[in-house]
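Shown here: the complex without one of its protein chains, the others still in place.
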Amino acid sequence: MQYQDRKKIFSARDVVVKFNLRGKVLTAVRKASLDLYEGETLAIVGESGSGKSVFTKSFIGMLDKNGYMESGSLALDGQEYPGTQSEKEWLNIRGKKIAMVFQDPMTSLNPVKTVGQQIREVITWHFKTDKETAKQEAIELLRLVGIPEPEQRYKQYPHQFSGGMRQRVVIATAIACKPRILICDEPTTALDVTVQAQILQLIKELKDEFGMSVIYITHDLGVVAHVADRVAVMYAGQIIEHGLANEIFKDARHPYTKALLLSLPQLGEKGRDLHAIKGSPPNLYKEIKGDAFAPRNPEAMKIDFLYEPPMFQVSDTHFAKTWLLHAQARPYTDALDREGIKDTEPLRSSRPAEGKEPPLLSVKNLTVNYKLGRRTFCAVNDVSFDIHAGETFSLVGESGSGKTTVGKAIMKICHTNAGEIWFQGKQVNKKLARNELAAYRQAVQMIFQDPMASLNDRAKVEYIISEGLYNFKLFKKDAERRQKVSRAMESVGLMPEYLTRFPHEFSGGQRQRIGIARSLVVEPSLVVADEPISALDVSIRAQVINLLNRLKAEKQLTYLFIAHDLSVVRYISDRIAVMYKGRLVELAEAEALFRRPLHPYTRALMDAAPVPDPEIERDKKVAVYNPAAHDYTREGPAWLEAEPGHYVRANRAELADWLKITHGRGAGV
Amino acid sequence: MKRYYLSKLGQAIITITLVVLVVFALLRFMPTAGYFSKEQWKDMSEPEKTAYLRSLGVLDPLLVQLRRFVTGLFSGDLGRSIVMYPNMPIASVLGDKMAHSLLLNLLSWFFSALIGMPLGLAMASRKGGLTDKLGTLYVVIIRAVPSIIIHFFIQIYCSRWLGLPLLFYLEQPISWILPILSMSIGSIAGYGVWLRRYIVDEENKDYIKFARVKGLSQRYIMWRHVLRNAIVPIAINLPADFLLMLSGSLVIESMYSIPGTGGMLIKSIKAMDNPMVQVLVLLYGALSVFGVFLGDVVVSFVDPRIKLVDSNG
Partner (left out) sequence: MDNYSLQSPPFEPGKDAVLPQELFTRAEFSEQAGEDTGFTNYSYWRSTLNTFFKSHLVKVIVVLVALLVLFTLLFPVLTDKDPYQVALSARKWNLPPSAAHPFGTDGVGRDIWARVWHGTRTSLILAVAVAVVEVGIGVIIGAVWGFYRKLDTLMFAIYNTLTNVPSTIYLVLIAYIMKPSVFTIMIALVATGWISEARWFRSRILALREADYNIASICLMTPIRRIISRNVVPHLMSLVIMSAALTIPASIGSEVFLSYIGVGLPPDLCTLGNLVNQGRSAFLVYPYQMIIPTLILCFITISFYVIGNKFADASDPRNHI
């Protein structure tokens, strides 16, 4: 079916949303417009602060109390409705016609009411159905969203459900009144990759079954490729480009969209820098003139700094808001095309010497138990691996896999119950003498996940970066310290003038770079990076990865990279280990692992991570890992070497099977 | 569920034991004059006094005294009053007084919840409105001005303006009004401000936003979701509040000459009647601990998450 022939069911025109923040008026959405067609999934992509969430919330009057829609019009089924109506008037739209699902399923349900009551109340409220019928309908909905034994589950409370199951309940509640439009605000961001795949699948199925249109808000281009028919890209409160998924992924026109797609770590070529976007996304406080992306775009034209570009049409369905599409820009774009996409800088290789030297860090049979009330919970169970000097070793697993605990044990910030950790020929997971401990602490540093939490807000950047220098007495004169601090600032791309500021004044990516400077200024040899990019905006992830790679080569570092997403670590890792529920299940060279993943869990994890390519994602079916499928009755699992350097936890019979299945899996993703 | 109650009960027993020990130890430091009636104190010579104290057992080793006291407790013997009701068994003195105190407190507890909760609800539903501002002013005054001064003014001015009796008479229900007003004026503010805060907290939670997205009306959400949750932390404290009021009524009972246990405590302190003080303090302590325990029981009915502890443990 031609897209234009579809019926338009919703449109928003020139929406402006402002916020009052202590006497200041901030503009979050600046004249954004969108159309939604029947039966489609429209993905809105953008980073934090782009206004994507605020924009969609204004469709159903769910702005925070200090926010208001200043102008613009909304229309559902051709019928206009005001964006500033009373709470009572909104009730005709909310739930019944437009429903919404939030990011965090753990907080979306009332903890003291049964899930059944919470679904049933929507039905009785909107349709005045009697309780018994509504109950039957609710149970039917629970069945529909894939909750086993819905009659029993109906009577249970939210805390008795897992995160994924709760999100299913939330979705069941949202679709209870068969709304025309379902808005999903990052509904899988708080969930594990494998659970995410299932929820995405569910939303797809429900959309078709109910004939709904879906607006899907996300920052993850992989997810977009998986769910979207059409994509709208938001930046600094505006929709800067929109079109069919293929058009956006294969033929993006706005420099921001282009740069974003190019910067994805999944597309990174080993041995070269990523195509990183420079700078940081603007926040609400910044006054914006012209094209908001221009200050971060090295190819921006002069006009971009002066005038805001209008929306140009590329095809029937594809529009972009950039001056590059103006007729007069032809000479300039032609010149750019001739230049082509410049190759990024090659990385200086720092491949480890092959197994000759003893490993830098050696973890042997590490076990960590936690006490939860009366029960003991085994977070890390008999984990062993070596890390060689100069390599990037990645530890990948979902929440609860114990990957972070391994990192903490290495950092000596958590206890170990059994096993040994050796560093440079010395055992370190025991009581160390003060000078030994100091030497170890200096040699092994950590980079944290959340840059908002990892810097002390009450200290100036100068103190934060100097902290290690003081502790390890790495300078003779104060001038030397200041010089080192300035150099560290510059090495992470920040001006030394910023040293007198407080962390509040920096964006997430900048804070993460300050954190990196703090760790690296003491010149460690091993860096434990605990999901260093997962809390960052998509447009700055590549920057930080490039930075980490460059510093690694410059300072001859070794990385232990902890992550939950296999596709991201492929680019940076030399070797990858996969963890599941406290155990290592597979370990191999990065390329070998992707060429031939053996363990079914690794395969599930690999499949589950959505790839930013709509053609691959469209018909992808995700296999679910079932831990009960192993047959360990005859022979228990062991740590077996399947190929040279490729280890897997299995018994011999199943390993032979896996080798057979994966034979010739070859070049696939 | 059973395990939850048992663990809370165990906690209560431990606490009461500790309270008994602490109070008992503290009371050993009480002025020894408190063991004599006025005439005795005047007439007796030093050796006589020592002999008398020894006969009372006050000079025995602590542990011996403790054992005697505890065994007395279990057999219902609370000791004998010395100054206030010379040589009367304390248990018999307290019976009636207890009843008066309980009745008055029950009334004012009921009264303050009845006024305080709607006040909190009214304040929360129009935040920043006139009710909210007046309510806040009321709360600030109640919290900032020492309660005893407020009680003075209520007694003095209200009795004058409203023509109500200055003192309490059991047979005259009209004379109950002022004591009840005094007792509840503070806890009305308490219920108001806490309920307001809990409602505001709940309203900012995601599940309320989700309930709004579901298209439920504000009224429905307030009654079926917000209040239902905001009441949980209040419910925990309800029983303890009732018993805490008993201690707040110390002054009020004494001001209005109410023949209750609270006034008794103050009188016996002023009269330095040691055994009486001891029993009353322990009585209040035990009641409060019991109130905390009741709160734990109540909350298990309101909050389904409590059951989780059991099913997992």
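All chains are identified by letter, namely A and B, in their written order; residue positions are counted from 1 within each chain.
Methods note: a residue touches a chain if its C-beta (ideal position, glycine included) is under 8 Å from a C-beta of that chain, and two chains touch if they have at least 3 such contacts.
Since the model is a prediction, treat every value here as computed from it, not as a measurement.
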Options A:K88, A:K131, A:K155 or A:K302, residue touching the unrepresented chain: A:K302
Per the touch definition above, residue among A:N246, A:N381 or A:Q510 touching the missing chain: A:Q510
Positions on chain B where the hidden chain makes contact: 11, 14-15, 18-19, 22-23, 26-27, 29-31, 140-141, 143-149, 152, 156, 240, 244, 246-248, 250-251, 254, 265-266, 269-270, 277, 281, 284-285, 288-289, 292
Interface with the unshown chain - residue positions in chain A: 16, 21-24, 27, 30-31, 70, 278-290, 294-308, 310-313, 323, 326-329, 331-332, 411, 413, 437-438, 441-442, 444-446, 448-450, 453-459, 463, 467-468, 470-472, 493-495, 501-502, 504-507, 510, 515, 518-519, 522
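Everything below uses one rule, namely that only the chains that are shown with their structure count from here on.
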Mean-CA-position distance for chain B and chain A (Å): 53
Chain B residues touching chain A - in the complex, by the definition given at the top: 205-207, 209-218, 220, 224-225, 228-229, 232, 302-305, 308, 312-313
Touch list for chain A against partner chain B, complex: 60, 62, 87-88, 90-96, 99-100, 102, 104, 107-114, 121-122, 125-126, 157, 159-160, 170, 173-174, 176-177, 373-374
